[in-house]
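Pasting a structure below so you can have a look.
Rather than the whole complex, this shows some of its chains in their spots.
As written, the chains take the letters A and B, and residue 1 is the first residue of each chain.
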């Protein structure tokens, strides 16, 4: 298992899980429109989600747009 | 009004914070006549129902992501890049807050973030304080507009320092959008009369008893202020000036 910090919480993912899996695990809508991901503070383009494996201990932030502002 | 080469018919930008629900927001959005609505970036919430993007676009507005909640240039830059990735726009309303009590911007971090994002190809609209020097520096580093506050976010205190706002308008070569502090329609009208190009409102509309009604009120206030600014108001005079001819007065 790979343990990562997903949106601030410890999360176990299967060995070799991709960022795409992490996005799903975070509960993002299927089509995933309006969602973006940062791994260890770096933005990961959607095109690379499916091909990028998550490493043990990485910090994954899966964000989307909400009401807010100003 | 033109920002970064794009023309807008409306001079009111809607902030989406504070609405009771998306339905109320949609109605207010329509009444406001705004073409842009801000959104913030937050962690995906599996339990959330309804998509704000669909509601905003359904009401005919475009999404303008902000960096609300960021206290450092670094966080703001990362948030802006995530918003670009998520929403497919390189426009960003840049907020870098100095403290959570006043939500006033941090001048140095803001300037730093603006410079980085401009270099990264963003169209940057920074939320700034009412300091004319900082506004000038933000323009110098390539911001597409400056968004000075009238008073703190959500305070509804209106325009506390019209003198500084006049200075900002007087010397800006990019649009000036009054951001934060507007509490009611006359505040918005005053901002336009001072020469601001537009106004951004969130709480004044979203937290009003009747958000749709206030959206319409502020929309009219913005139009009124703009028309008044162009119509050339009378100067203020210390003494009265009769509006009726003395000549021809009867003697009974």
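Just so we're on the same page, contacts are C-beta pairs under 8 Å (C-beta built on N, C-alpha and C of every residue); 3 or more make two chains touch, one makes a residue touch a chain.
From a predicted model like this one, the values you see are computed outputs, not experimental measurements.
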Total chain copies in the file, per protein type: A x4, B x4
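Definition applied: only the chains that are shown with their structure count from here on.
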Interchain centroid distance [CA atoms averaged], subunit A/subunit B, Å: 32
Contact set on subunit A toward subunit B in their complex: 7-8, 23, 26-29, 33-38, 41, 43, 45-46, 61-70
Touch list for subunit B against partner subunit A, complex: 15-19, 22, 25, 38-46, 48, 51-53, 63, 65-66, 68-69, 78-79, 81-83, 85-87, 93, 95, 127, 153, 179-180, 200, 202
